[in-house]
Every structure is written in C-alpha cells, then in structure tokens.
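Encoded as structure tokens, here's the structure I'll be asking about.
The complex appears here without one of its protein chains, the remainder shown in place.
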Amino acid sequence: MKNDTPKVFKSIFALFVVAIFMIGLFYAFVSMPKGWGVNVNNRVSRLYILKNVRTATRLLDSGKFFAKGMKPLRAEVPYKPIKFKKTANLEDGAANVVTSIVVDYRGFDTLGEVTVLFLAASGVMMLLFGKRVKPKRKKTEPSLIMYVGTRIAFAVIFLFGIYIFVHGHLTPGGGFPGGAVIASGILGLFLGRNGYTPNHAGLKVFESLSGIAFVIIGLIGLFSVKSFLANFLPTGIIGNLYSAGFISLIYIAIGMKVGSELAAVVDSMIGDTKEEWS
Amino acid sequence: MIIYVATIVVIVIIITSLIAVFSKKLLSSIISMGLVSLGVSGLFFFLQAPDVAITEAAIGAGLSTAIFVIALKKVKKGETKDEE
Partner (left out) sequence: MLNVVLGWLGTVLISIGVFFLFLGALGIFRLPDLFNRLQAGTKATTLGVVSTSIGVGLLVKGWLPFSVALAVFLLMTNPISSHAVARASYRAGVKPYHGTSPDECAKRNLDFSGEGEEK
C-alpha cells in the first residue's frame, strides 16, 4: 500500500493527538477532587459490605444488623431498602457488585490493567515477529469433521462471549473473560484447518478503536461530570439491561480489545510455523 | 456439605501441582497445570467469587494451556534441528 502523505504532516498529526491526550490527563489530575474533598459516605454503600443483600435488608429492617451501642457507618444518611427491578436512580445501578467497583469506583485501575495486557501482547508479537512461512506440501489431508465442527462451534462460542461481556453488570463475568472466550473460539478455528489466517487489518482496527473508545468515554466523564471515568449516563432501574450507565459501554470496549489482543497473540504463536495444526 | 467438596478439590489441586513440578515429560506437566487452574477456578466458585472463577477457567485452563503446548512444540522442533 502506497502512502503519499508527507512525513511532516504525519508527525504533526501524531504530536497533535499526543498533545490532546496529555492535556486531558493533566486536566484530569488537576481538576479531580482531592482526598479530603470527597465524602466517603457517599461513595460506598452500606449494603455493599455484605454479600447477601436480601439478608442484610431484612436485618436492617428489623434493627438487628448492628449490636447495641454501635453506631453504623452512615447513620446520618437516610436508608432505603433496595428492591430488584423496582428501585431506580441508585448511585450506581449495577446488580453485580464486583463490576460496579471494578469499572465505576475504580475505573482507572481497569484502564491500567488494559494497558498491562496491551504491553504484554505487543511484547509477544515483537518477539515472534518474522517472515511467515507457508507449509510446502500437505502431509495429511485435513479433517473435514474438525473443519465444519469448529466453524459451527465458533458461532456459538462467539455469541456466548458477547453475552458474557454485554451482561457484565447483571451477571458474573465481564470484559476479560468474554474476550478470553472469544479468543479461545478463534483458537478453535486455527486448529480446524491448515493455513487459517484471520483478518489482520480487522484485528488491528478493532483493538485500536476499542482502546480509544475507553479513553474517550473517560474524557466525556471528565468534561461533563468533572471527574475522569465518571458515570455520565442515567443509572436506570437496577436489574434491567439498560441500566448502570456507562458500565456496559466500557465492558463492550474492554471485551473487544481483549478478544482481538489474545487472538493476535494466538495468531502470532501459531501463524509462522511450518507445521500443520489440523 | 460444601466443605467436603472443597477439601477434595484442594487435595486434587495439591496432587496435580506436585505432578506438574516433578514430572519428567513437559507435556504432562503442562496438562496437569491446566488441571490445577480448573481446580482453582472451582475453588473460587465455592468461595463465592464467580467473576474470578470465570476468568480463571477461560484464561488459565483454556488459553494458556494451548499457548504453552504450541510453545513447547516450537521449542522441541528447534532443539531437534540443532542436534542434527
């Protein structure tokens, strides 16, 4: 592919993009509320301490949750019991507690995890970079059963991975296991027949776009709610699919990124060998 | 009831990890490492952490075992070429 753009424009464009991200990150660090500015009682719900919400609600209603003479952590905040599929406009409407902490309260940690995975995948690809060797002659005929079966099973596995990371705020799961499930489906396609090559440009585009989407969602939160990776969408009714604000958007981005990265790792491990894998 | 199942799972994890350490063949130690991951994911599920259990089962038992096997096959091929 020929590229006629002069080098100066390319460098200026790259500098421009980097400068925008640097300014955004600097603004994030400057304008984020300091440790003493946050009311911690508003950030952590009392019911999230217990795992079994139903029992905790019953105990709190009957007044047996705390011992005599012991003051609850958020005694001055009025307490309302949370009911599934009825209560609306919570501070974070995710039915899955782990997801709401990982993506919403500690969203910056998740950004760091995604960066770590990206660095690991790029390290593997840099180590195994080389000329692709095609097998000279076919030693054995590939198995038709494996070929057809893996192609059919790939659709089901792909759908299951998408289900895992779209329903991350309702059921256990999330972006990382969904991406890993999708990557194992692609591994099955590799084992199905010789010389399978995924669409490399598609993998690159998916990975870059989803990584950029994560940061852009965080920047939208920064410019609208004054905090990086803050929830800027309405939280809705707890338990519905369209609830919990931006958690499902971020998990879709993470799932696409992890799936394409792990698929690229598998491709770079399998692709440039002379052997047959079917 | 669940404590007995968890005890059995822990014993299986210990035995498979010992096999993974002391086995002579690299392939069998890789496969027993995948079994260790499967047992650990079951243990996570018993300890009421289903998110971590799903991640461990997908990455530890699924992908990393396959990647180790692929790497082992590539390394063995290089060794035989050098010996010849």
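Letters A and B mark the chains in the order given here, with residues in each chain numbered from 1 onward.
Throughout what follows, contacts are C-beta pairs under 8 Å (C-beta built on N, C-alpha and C of every residue); 3 or more make two chains touch, one makes a residue touch a chain.
These numbers were taken from a predicted model, which means no experiment stands behind them.
Colleague: Need the list of shown chains touched by the one chain that isn't shown.
Modeller: A
Colleague: Which one, A:V30, A:M126, A:I145 or A:A201, makes contact with the chain that was left out?
Modeller: The one listed residue touching the chain not shown is A:I145.
Colleague: Among A:M125, A:A153 or A:V166, exactly one should touch the missing chain; which is it?
Modeller: Per the contact definition at the top, the residue touching the missing chain is A:A153.
Colleague: On chain A, where is the contact patch with the chain that was removed from view?
Modeller: These residues of chain A touch the chain that is not shown: 139-141, 143, 145-146, 149-150, 152-153, 156, 191.
As a convention for this text, only the chains that are shown with their structure count from here on.
Colleague: Quick one: chain A and chain B, Cα centre-to-centre, how many Å?
Modeller: A distance of 25 Å separates the two centres.
Colleague: Using the touch definition from the top, list the residues of chain B that touch chain A in their complex.
Modeller: Residues in contact with chain A: 48-51, 53-55, 57-59, 62-63, 66-67, 70-71, 73-74, 77.
Colleague: Help me check something: in the complex, which residues belonging to chain A touch chain B?
Modeller: For this pair, the touching residues of chain A are 51, 96, 98-99, 164, 172-174, 176-177, 180-181, 183-184, 187, 262, 265-266, 269-270, 273, 275.
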